[in-house]
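Down below is the structure, laid out as structure tokens.
For this depiction, one protein chain was excluded, whereas all remaining protein chains were kept in their positions.
Naming follows writing order (A, B and C), and every chain is counted from residue 1.
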Amino acid sequence: MDMRADAAADRTTGVSGIARWLAHVSAQRPLLVTAVGGTECRLAVERVVRERGLRRALSPSEADTLVECGPAGSGVDEAAERVWDQMGEPRARVRVRSAEEAGARIDEARIALLDLPAQRRAAARRTDADRVEDQESAEPGTDDGAQTADEAEDPGQDRQDRHDHREHRDRQARSRHHDGQSHHAHEDRQGHGRDDAEEHERAPGRGEHGGHGNAHGHGQDHDREEEGGGQEDHEGHDHHDHHGMELPGGLVMADRGDDRDGLRLDRLHIAIGPVQADWPAGLVLGLTVQGDVVQEAEVAVQTPSVEDVSVFWDDIARETLDPGALRFRAAASADSLQRFLAVAGWPDAAATGLLLRDTLLVPEGQATGRTRFTRWLRRVRRSKLLRWSLRGLGPIPGGDRLAGPTESWPVPARLHGDAAARVGRWIDDIAAVLMPDTSDTFLAPPISRERSGPPAGGLSSAPPFPPLGRERAEYARAAVALLPDMVAGQELAAVRLVVASLDPDLESLAVYLPEAAHD
Amino acid sequence: MAEWTVFVVCAVAAVAAGAAVFRVDSMARATFALLASFVFTAVPVLLLDLAYLGVLIVLMMTMEMVVMAVFMIMFMMNPAGLMPMTMVHNTKGALAISIAVFCVLAAGALLVPWPRESAPPPADPTLQLGEAIMGDDMLVMMVAGLVLFATMVSGVVLATGRGRYDRYGDDLRGRPDDPIRGGVGR
Amino acid sequence: MIDADDAVHWWGLVLAPALLAAYAYAAAAGSAARTARASGAPAAAALAAPAREAAGLLLRRRRTVPGADTLLWRVGIASVPVAAVMAVLVVPVGGRAIADLSIGVVWFNAMEVLLWGGMWLAGWGANSVWGLVGGYRYLIQGLSHELPHMFALTTAAVGAGSLRVGDIAAAQQDVWFVLVMPAAFVVYLVSALAMSFWPPFDQPVGRDLSGGAAAEPSGPDRLVLLAGRHAMLAAAAAMAVPLFLGGGAGPLLPGWAWSLLKAAAVLALLVWAGGRVPAVRMDRFAEVGWVVLLPLVLLQALAVSVFVVAGWM
Partner (left out) sequence: MLEAFLLLAAALLAVGLYGALSQQSVVMVMMGLELMLNAVMVAAAAVWFHTSPHSADGQLLVLAAMLAMAVEMAMGFAVTIAIFRARDVDVTDSAGDLRG
């Protein structure tokens, strides 16, 4: 099934009936890219995807639709651009800027996907662009008139780079021959890293062209049979740390370091986020790993300026939590919980959690499916296997204080304990709404009353509940501060679970504690 | 005739894959070339009526090679990609010795008047093997078991960096101090 | 070498992979329907979901990844369905297998071990950290369940006194092995889930790794990998029938029908179980495999051996 050969043949003959039929019956597979401030759009898109019985993609290789949720302008755009480059035809790309247009945008993408002749043309253009890049003789800019002069020079530049580090590698190989001990190729890796850096710096320039829904000749990373030099962009969807790492982007092999078993082994720099399924929007976790064990971690936060962001999970300060507010807070917890369950590898439970979240967000949707949700809640809460795999994971002892730029502040009580305890608090939030009769929540909601500071006396003298966004900003601030130490020494599965159990809301962090978001 | 064809194809492929082990420039390719060589030699063994041993070669060698791949990646940097590398010494001498050894062995194989057995092989060679290792006093099986057990113990002792005193403390009591706890809850 | 005394007709060679494909599709459709039901969508519509997904994959342009070892990557991906089909060759349906080898149990085991190499290559070849970690997870999973799995197979073989799958099925005339060796049966089912990296043992292709070993394959490559995975689950489910569930034995219906029915039941059980629990984390399961499952199944083998020596079986 060589689509490229087909594409060449079909340029004159048109698209075969079989391909048309396949496209028609195929299920759309959207990949969501959420910018900070895009929570509302994300929820809307997730609802539409669920209602249509679609499944979200985990990686660009399985996606055919790129859905960007939220405002443009934060660092996530570059990541989205690279993800777009990695998707094979047929593909479509849409941006959802408000919750109302989610369905319409996905329809739009579907129409673009079904337009096979256009997809084929785009694929052919992209292939041509690759060829242009790979052949010395290619004329710059022939694949697309809109190319900038700057970009047209890229292929040559790129080749030069690759030529450079091929030589470098040869040198490396020779030196290995003479000295078996210095065989750890870190200089060499840095050679690739340089290449990566160049590509990534170019990425925004490329972005000007990629954004209009049809495939277009920027697939620089495809079809390169470049041996050894390939640590670059295909991983782009998950590690783009332009803030902290010296060598942004690709898998860069660094020096060696002691691992937890006392062996000095090679280390690899990767980053998780910002484009990652079930991952907090705007979070980038730069990791130094050996195998799948994290040695060091650093957190970067991609937040746009405050005025661009509106906090979705927010309400006003109040004396007591009325049912409506509890319900909204339960929806927020359900969102975090379903994401956590997805990361924990329980897709069915996560799917029900998603449904529950959407139900809770509709004020009058109370009655429907109540028994199924309570049954689901009980099953999650009582799952021995879940507790077994979370036990002792990501512990946060109580009483710690974290040093901020100006003052130190305590870790919010809600984050104390291990991952299982934090997940349990979300479950309690939901139980307070779903099963109010079993826990006396309206007088003393067990979890929602917990706050960052020590309780100021009895129930009567309790200060008003701060806005939800404010609370979540404090959790996020603590989470961002604690994460690097918490994930060091853990393997990747545990890292994902720890992050999911904290689920920092960077949207509220950007608005309520902007100084913490831009440290 | 069909058997002969299968043998020739597999024999040539086995030797070629074996040679490829030392020709390819990626450790993963070397490992899996070796695995291919084993699989191709298992087929001639199957042709000799040794169904059990032939399949066992495939089974054991696949596991071994995959474990080897893990170690190889661990020591040989480069978690992905094909980093060209050569780490050889004295290739010419090695080649000369190998060719000489091959000539001697080949001459021996062709020139020695091998005794021939006209009796047919047993109906079930697997049963024969089983009785040989498990029958009578089980000597073979016991020796093999002891060897493997000793290997396991000494391999772990050699490879591990932390003994039980590191894990449990000087009095060997309480919970082990492991970086990652296992699933049984110790 | 192959003593296929009761060789099946040539159409068996066509029928067996076709049946395997049908069961694999049923597994995919079943799990899609299960998830759809959990998300509040009509389950019936989800039965066609795998086909719709396959259509999309067939149409998708295959993506080449820079730096990938394309040869090994493709070999690894292709080996998944190949291993499944090869494994199912020795599984009798109503007393007839494509090749009822004298060492059928070992053959089945060898084919499933081939998957180790294949999955590792599928993860490694893509030159992606997710794939590599996914491949490693599959190996850890394999190392954790393989010995218990082997001893579960051995226990059945000991019970029947033969490595031939047909003999093992025939030895259960009086009493099914599942009653004599329940621990071995349970361990077999657990390792069947693990070897086909099916939930809850799907960490090698887990969501937390963007799909792990399946993160990079796209288009037809991806289809082959996923289809092979489902086929492996179907093959493992089918193998449980002659090993533990009496093969084609049963009242009224002919043997082949019972074999197919029982295989479908085991498959349904595995698919259903996959949705009930979260993923099993490998750093925790490894210890369970070695410290709990292995002694358990060894005791089971000991008990069965005693039964055999005492003449009770």
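Definition applied: a residue touches a chain if its C-beta (ideal position, glycine included) is under 8 Å from a C-beta of that chain, and two chains touch if they have at least 3 such contacts.
As the structure is a prediction and not an experimental result, all values here were calculated from the model.
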**Fill in**
Omitted-chain footprint on chain B covers residues 4, 7-8, 11, 14-15, 18-19, 21-22, 27, 30-31, 34, 37-38, 41, 44-45, 48-50, 53, 56-57, 60-61, 64, 67-68, 71-72, 75-76, 87-91, 93-95, 97-99, 101-102, 105-106, 108-110, 114-117, 119-122, 125, 128-129, 131-133, 140, 144, 147-148, 151-152, 154-159, 161
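We adopt the following convention: only the chains that are shown with their structure count from here on.
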**Prompt:** Any idea whether A-C or B-C has more C-beta pairs in contact?
**Reply:** A-C
**Asked** How far is the middle of chain A from the middle of chain B, if each middle is the mean of its Cα atoms, in Å?
**Response** 43
**Message:** Just the number, please: Cα centre separation of chain A and chain C in whole Å.
**Reply:** 32
**Fill in**
Between chain B and chain C, the Cα-mean centres are separated in Å by 25
**Fill in**
Residues of chain C that touch at least two other chains are 67, 127-129, 136, 281, 283-284
**Message:** Could you pull out the residues of chain A that touch at least 2 other chains?
**Reply:** 227-231, 251, 268, 291, 388, 491
**Asked** Tell me, which parts of chain C touch chain A in their complex?
**Response** 34-36, 38-42, 45-46, 49, 51-53, 55-56, 58-68, 70, 127-130, 133, 136-137, 199-200, 202-203, 206-211, 214-220, 222, 275-284
**Asked** In their shared complex, at which residues does chain B touch chain C?
**Response** 26, 28-29, 32, 35, 46-47, 49, 51-52, 54-56, 58-59, 62-63, 65-67, 69-70, 73, 79-82, 124, 126, 180-184
**Request:** Spell out the residues on chain C that touch chain B in their complex, using ranges where they run on.
**Result:** 1-2, 67, 69, 71-72, 75, 101-103, 106-107, 109-110, 113-114, 116-117, 120-121, 124-129, 131-132, 136, 139, 142, 146, 163, 281, 283-288, 291-292
